[in-house]
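Input: a single structure, listed below in structure tokens.
Apart from one protein chain that is not included, each protein chain of the complex appears where it belongs.
Going in written order, the chains are labelled A, B and C, and every chain counts its residues from 1.
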Amino acid sequence: MGFVSVKYFGMIAEKTGKEIEQISFEEVGNHLTDLKTYCEKSYPGMGDIKYQIAINKCLGSKEVLQEGDEVAFLPPFAGG
Amino acid sequence: MGFVSVKYFGMIAEKTGKEIEQISFEEVGNHLTDLKTYCEKSYPGMGDIKYQIAINKCLGSKEVLQEGDEVAFLPPFAGG
Amino acid sequence: MSDKKRKKTFVQGPISPEKIANSIANHQSKTNIGAHDIFLGQVRADQVDGKIVGAIEYTAYEEMAEEAFHEIRESAFEKFNLTCAHIYHSLGTVKAGELCLFVFTSSPHRNDAFEACRYLVEEVKSKVPVFGKEIFEDETHQWKVNK
Partner (left out) sequence: MSDKKRKKTFVQGPISPEKIANSIANHQSKTNIGAHDIFLGQVRADQVDGKIVGAIEYTAYEEMAEEAFHEIRESAFEKFNLTCAHIYHSLGTVKAGELCLFVFTSSPHRNDAFEACRYLVEEVKSKVPVFGKEIFEDETHQWKVNK
């Protein structure tokens, strides 16, 4: 079993109170859907925010996670 | 009888060798068409240039000229 | 449509990058602006029959041109939601690599800034009696024609 690094940004980091954490497959399994459910349950209010997920810096790249993946929760973009 | 002021610009002024002159109705009559013919005859090469005419700073404004009108021969624009 | 804001569009010689910086800085107090678009025309060292353009010498039917610039600017304010719009054009000699046209639009939102800037540039190119003599490095010349 392994871990993924999970990163939070902007208004999501505000809900989680942290910008990065390690989450183990033991805790949540290796499916992205389960990770999302886990996070939304852990951090009240996070489920109300429209977000996109990037895995290893690519948007919507895969469903099954691997050891060492970097999973980022990205709220709406506001550049420019 | 009166006069019009005639102005030449850019490559047209190069053909006429002057930038401004007075032309009398006595010489050419008061129709724009006649003025154009007169000028093209007076200045060899001018008839080969594509030009627009502005009367009192307006493009294509009228055919019959009046005392004191300013008639400008404008070669293709090249601003910018 | 008042004349009170009318100011000269023509400047003698090239437009300097410092003038552009000053113009940008002057807009920082207008905090309803969210987007600026700036177009700059630069003289190209075009090659024609082996000869290279070293400079353009601009002349204009000045009174008519200033009138045309004014009308173009007014019509941009009617068509787009603009906070500001400025046009500067060179007269006299502008060397290859130097700037001859500076169009600057500002708006709360980007769409109007972009559209208005494009509109102004196209209008300037097609409707303003400005003439350009392309001077080659051997001092011969040809007349520029806008497409």
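Keep this in mind: a residue touches a chain if its C-beta (ideal position, glycine included) is under 8 Å from a C-beta of that chain, and two chains touch if they have at least 3 such contacts.
Bear in mind the structure is a predicted one, so any value in this text is a computation, not a measurement.
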{"item": "Neighbouring displayed chains - absent chain, whole complex", "value": "A, C"}
{"item": "Residues in chain C touching the chain absent from view", "value": "17-18, 20-22, 24-25, 27-45, 96-99, 106, 108, 110, 113-114, 117-118, 121"}
{"item": "Where the missing chain touches chain A, by residue", "value": "7, 9-11, 54, 57, 72, 74-80"}
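Note that only the chains that are shown with their structure count from here on.
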{"item": "Inter-chain centre distance, chain B versus chain C - centres from mean C-alpha coordinates, in Å", "value": "27"}
{"item": "Geometric centre distance via CA averages, chain C-chain A, whole Å", "value": "49"}
